[in-house]
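One protein chain omitted, others in place.
Think of it as A, B, C and D in the order they're written, each chain with its own count starting at 1.
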Amino acid sequence: MMLMLTAYPFINLIWMAVSTITFEQASEVWTFTPVRNFQDLLSDEIFRIALWNTIVFSVVSVSVEIVLGLGLAILVSSITRFKGVVRTALIIPILMPPIAIGSMWSLMYGFDFGVINQMLGYIGIAPLNWLGSTSLALMSVIIVDVWHWTPFVFLILFASVEGLPRDVIEAARVDGAGNRAILFKIIIPLLKPAIFVALLFRSILAFKVFDEVFLLTSGGPGTSTEVVSLHLYKVFFVQNEMGYGALLSIAIICATVAFLWVGKCAGSALKEN
Amino acid sequence: MLALRGYSRLIGYALLGLGVAIIIAPFLWISLQSFKFEIDILQGSWIFNPTLTNYTDVLYSRRSDFPVNIWNSLVVATVSTIFVLIIGTLAAYSLSRLKWNKYIAGGFLGWTLLFNMISPLTLIGPWYLIFREVGLSESLTALVLIHITLHMPMTIWLMMSYFNEVPKDIEDAAMMDGCRRIDVFWKIALPLVKPGLIAAGVLSFVFSWNEFAAALNLTSMDTATVPVAIARFAQQYEIQYGQMASASVLSTIPALFLMFFGQRFVVQGLTMGAVK
Amino acid sequence: TDSYVDVGKQEPITILINSSPWYRGFEAVVELYEEQTGNRVSLEVTPFNGMLEKARAAVRSPGTSPLDLVNIDSPWTIEFYEGGFLTPLTDIDPAFEVPDEVYAYDDSGCWDQGKRFRTCDSGTLMGYSPNGNIQLQFYRGDVFKEKGLSPARTFDEVLKNCEALHNPSDTYGYLQVGQRGGGVTYSFMPYLLSYGGNLVADPLNGDYSVILNSPAAQQALDKFIEVSQKCGPENYGIIGQGDLIQLLQTGKGLQAHAVVAAFPNFDDPRKSAVVDKIESSVLPSASMDASPGVGIANWVFGIPHNASDSGKKGALAFSKWFLTYEAQYAYAEAGAIPVRRDVYASDLKLQREFRWMDTYQDAIEHGKQIYGYAEGAAVVDVLELKLNQALIGELSSAAALNAAAEEMHKLFVRSGRKTGTLTPLSE
Amino acid sequence: MAEVRIENLKKDFSGIDVIRGIDLHIKDKEFIVLVGPSGCGKSTLLRMIAGLEDITGGELRIGGETVNDLEPRERGIAMVFQSYALYPHMTVEKNMSFSMTLEKQDSERINKAVTQAAESLKLTPYLDRLPRALSGGQRQRVAMGRAIVRDPKLFLFDEPLSNLDAQLRVQMRTEVRKLHQRLNATSIYVTHDQVEAMTMADRIVVLDQGTISQVGTPLELYDRPANKFVAEFIGSPSINILPAKLEGNGLRMGENGSLVRLEATPQTDSKHVEVGIRPEHLFPAEAGSIEGEVQVIEHLGAETYVFLTANDTDICWRIAGRYDAAIGDKIRLGFDSNNLHIFEADSGRRIPGPE
Partner (left out) sequence: MAEVRIENLKKDFSGIDVIRGIDLHIKDKEFIVLVGPSGCGKSTLLRMIAGLEDITGGELRIGGETVNDLEPRERGIAMVFQSYALYPHMTVEKNMSFSMTLEKQDSERINKAVTQAAESLKLTPYLDRLPRALSGGQRQRVAMGRAIVRDPKLFLFDEPLSNLDAQLRVQMRTEVRKLHQRLNATSIYVTHDQVEAMTMADRIVVLDQGTISQVGTPLELYDRPANKFVAEFIGSPSINILPAKLEGNGLRMGENGSLVRLEATPQTDSKHVEVGIRPEHLFPAEAGSIEGEVQVIEHLGAETYVFLTANDTDICWRIAGRYDAAIGDKIRLGFDSNNLHIFEADSGRRIPGPE
């Protein structure tokens, strides 16, 4: 069953990617048009922009989330009281349906009545055009993403932090390590496998980001927050171009793989130094 | 982990406090909105007449079968999480401890990742067809199966990383004590990765709880889940913020509760497993 | 009440309907139907964003459709007509016809497969509109009275009024949708049409020459941008239909054009700070001589080709009932936008809450369907981006129109239409 | 200056008193060996000195400064953990150089120190291995290496050689003492090995259930244990304890045993005493006051232990070289009254003799 649920759609996807699908008399007509689909891909300006935005979005949001999630995980495991409460509080954002997050944040970002601008007003800062300015919009989306997904990273890493061998950390402390050294030389290296998994799945999820962008900006203003899955949605779904959409989807997978691979290389290059 | 004493204790707690505040402030704000009339929400008023209309509307209006939706979500999320945890931990354990052929294991893990990258948009169609063929369309079973499939990869990967942290020595000792592999898994490895198991469970539950694309297409009015119901408040031309807020609160709270009890259940199950 | 038509006993049916401001009206009418006839109707209510997916899934899959009557937004209808997914209503009952009193909304319910265009002259009847949404101009009656202003008839008057009204960020002089993907195109249509521009030359007769980048269109776009810049809030480039309506509700917006479906919101004290203060008028035009460009954004009810026979019959029976004067009257009373001319002409309009009905009757005369062809969705997508880019200043108006025209041209070439281009505007 | 002053130090682990008021003054450059039965609180005491356990009560001063609330790294301490606590993600080399890199020493110096330490610990072939690919003893040596590359004021060793073979242990003993001298550091060394305790210590501290039983030089403890507990704990095989009664300045062994004259009258009020006599102080004697039946003979090569029972008391006799007897043989053993240790039967306190 599981195989069918995964393999069949995938094969279908590949087949679609080299076809053009139209409907006649309420039935599908598949035409084999690989060249045309690829040409479309090559000349798809918006896809390129979307890819770039997605990469920026993923790199920034995932790295911020990892840093914050790790920080929170370590802080929470370092406190002695209220651990349970804090942990529960910290995972609330992932409990909220993305669609609610999108709409409620767009309300919060509201230019005129949004609570964020209200707050800024109290401390004497002029209201910001969070979602409406091309320079800010992507950042605003990233902020929401960070808020939404940091708990994910936190949860994964917290479980791992709690299992770290205490005597090793004590040994480091006696060896003269301060909190900083313990963090960077002991905890983070020991957490590497968990960080890796968190990074992996956060990156994949970030590459697939849709709900937040769709509800907050729909890719606008202009193309400033256009991301690949939004583009895919428009092509595959709104424009009903299933063949090209499938190819796009495969291109996105390839891009994700490439992205992860580059990330891995960058990671090991960093480690060398 | 870190020693928070004196000065660094202050900073630590301050940072943590700030983090918690930033994370829950929006939620509290949203909860606040759920007690406002829409006009107060729109105007961002802080002083307003509190009302429960949003809640009554969400819970009792004809369009929104919210209690039913919550029930559906509970069923789907709980059942799929249980299955995901069982299958996922077993798979993860066997991958991390049994000597699998490198290519088979690598291929399997790679495939789970790749599958995770596919946009759900392109998957829904085939799934819809499959379930119509086998006569499961619009049933919760279909949704459960999909959620199991969707959330399995992450669970496997996560649990693998947690299992790898278990000292091999301890498992060896259990083998000496007369455990079969499966006993080692149940009685030693699983209890030792309890925090990880809970994390994976929470994530699988949450993802299932919030999954929208498949839930929308594979359910009907009777079997719709919470996210689908909530999405109805984002109607054409108008987002019904009040109802949206109250529905979010209503959706978050059972999830919180369930996770809380779920954790207990997991913990208890494991202790029982260890005793038996 | 006894003048409701008798449609006889029918099997239960399922209607796919989206949540929307007028949903409650529909729900009320369905309840009435059940009460009257004893027939069961279940409503499959989906989020707006899930409509199309569900409708497609139901009609495309093999086997019997779980839905018997589906609600389709007019831009999507072509896909369903052309793909053969709907049963012509006359196939179910040759005697069925839509009453004359029901607005045709620029023939949105008919399809001519040969011409690949919607027209009732030569086409078959595929559906009818359950909701006749169009755009109207809204303004604040109280403020206008106080300042001695009158509703704008031209866009220049809009600008003039707005000088007196615009006082950011307390009040905004004129609101129009600017969001990409949120309806900037629809919001721009009144300008385009009234200035004498259009997208394609003559689709009815198969001429898909792109005429978007005409000087008239440029004029229209420049005016559109000017109004946004001078009279809108700072984030005009991201204002969606919902945001706009809500700005009116909070009392910040003093003039605007928006969909009529929004109107009940203005008088709902739970949602609005301006109860009873918003008035409507026909959209402004390019000049006093030009006619206003009223874009129609209606929905169409159709019956899936793969619905069960009893379902088809039941759906048609419901439709008959639904389109009667009595049903439509009740429909309007419950807060929806009715589709019968005689309901608009009835005593309802005398009621304060239906004060928009007169305007509606005037405006619908100018109503136009904009994309009656299969490439519609792709064209909108292009326009949403380019118009938004022009609006926020990323592109000049000429560049935006040229680019959009070029892409549209490509689309038509690709689908094998007879098409052509204009000489590009100088950028 | 790293004298250590411990005043009324206490530790309880949520209700379990583990250290119950310890007073101890360790002089600068002293080598203290800490011994005591398993679970008596040795590791806990070391961990408190290192700053790894909160101090429940009392005061701890190192080099004159109260360090109760100081961070471990501010105390200038190197420690070998009983559980090794190696950094699993670092090679042996990195494990050993970690503390020096933290101090930002230049790499040449680090290199030299690590090479040297590895040399003396016989770890050179393993420098690039991760701890998980090492044997138990190798791990323990890495733990040792981590401490000895440093230059601390105070060394804490928690059973650092327990997993090493005898030969290596002898070598390491010498290394540790040398290091102690070279660095002019103060050392506290926990061990269960009698030889280590006797040979390495300037003074031995005997801990019993969280309190100090006796502090003194090795031979002081051996020759004049303050109480029965110390007498039994120091020396292996353990001292023989026989019940006896004081009669004037004579000592009657067992119920109706022979009377042993003592040179001086013991200063005590209690009549019931216990007499301790070390296994090596017994000798075969026709007229000996102990008659026992051979139960077990253990041949260690260089010496032999003969275990007998005399009047229901187990007695061990230690003989240099070989000794042959059959199980069940009856043997008469004598002793010199100078070699007796007399303890009050109830309190266990030593009754001072004529020393």
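Please note the rule applied: a residue touches a chain if its C-beta (ideal position, glycine included) is under 8 Å from a C-beta of that chain, and two chains touch if they have at least 3 such contacts.
Fair warning: this is a prediction, and the values are worked out from it, not measured in the lab.
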Which of the displayed chains are touched by the chain that has been omitted?
B, D
From the list D:K29, D:K94 or D:H192, pick the residue that touches the absent chain.
D:H192
Residue among B:I104, B:A173 or B:I253 that touches the chain left out of view
B:A173
Considering the complete complex, identify which of D:K228, D:R278 or D:R350 is in touch with the unshown chain.
D:R278
Missing-chain contacts on subunit D, rising order, are 13, 35-39, 41-44, 82-83, 133-138, 140-141, 158-159, 162-170, 192-195, 198-199, 218-219, 222-223, 232-238, 278-280, 298-303, 305, 318, 320-321
Considering the entire assembly, which residues of subunit B contact the chain that has been omitted?
167, 169-170, 172-180, 183, 187-188, 191-192, 194, 274-276
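In this text, only the chains that are shown with their structure count from here on.
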Counting C-beta pairs in contact, which two chains come out on top?
A-B
Dist(centroid_CA(subunit A), centroid_CA(subunit C)) in Å evaluates to 35
Where does subunit B touch two or more other chains at once, residue-wise?
3, 42-43, 125, 231, 233-234, 239
Junction residues of subunit D - those touching two or more other chains
71
Among all the chains shown, which pairs meet the touch rule set out at the top?
A-B, A-C, A-D, B-C, B-D
